[in-house]
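What you see is the complex with one protein chain gone and the rest in place.
And then subunit A:
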Amino acid sequence: MNVWIAIGATALGCYAAKLLGLSVPQGMLERPVVKRLVTLLPVALLAALTAQQTFSDGGTLLLDAKAAGLGAAAVALLLRAPFLVVVAAAVLVTAAVRALVQGG
């Protein structure tokens, strides 16, 4: 049930944001302060989420094979690889490191 509440709230909120953009008069959201804040907000969220989902397991910090996977994704990004290749690199390297650690 809790999960459905989260899904419903997210769906409503995200849809409202999309519709708002198409519907409001230009001037309302185009103020420089608002614009800059909205440019930086996803940066903060994505950076925090990347770090958390790489270096934690629930509520505890940890360093595991995902760090290597993320490193591979970063290299792929630097090499201007397409989106799918970036994700694939992270998945494959993480799996490979896990297999090696378990095998060794």
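Things to note:
Going forward, a residue touches a chain if its C-beta (ideal position, glycine included) is under 8 Å from a C-beta of that chain, and two chains touch if they have at least 3 such contacts; residues count from 1.
The definition used in the following text is that contacts and distances are computed from a predicted model.
Between the names "Hydantoin utilization protein A", "Carbon monoxide dehydrogenase", "Branched-chain amino acid ABC transporter permease" or "Pyridine nucleotide-disulfide oxidoreductase", the one given in UniProt for the chain missing from this structure view is "Branched-chain amino acid ABC transporter permease".
Contact between subunit A and the unshown chain involves residues 2-7, 9-11, 13-15, 17-24, 26-27, 29-30, 32-33, 35-56, 58-61, 65-66, 69-70, 73-74, 77, 80, 82-84, 86-87, 89-96, 98-99.
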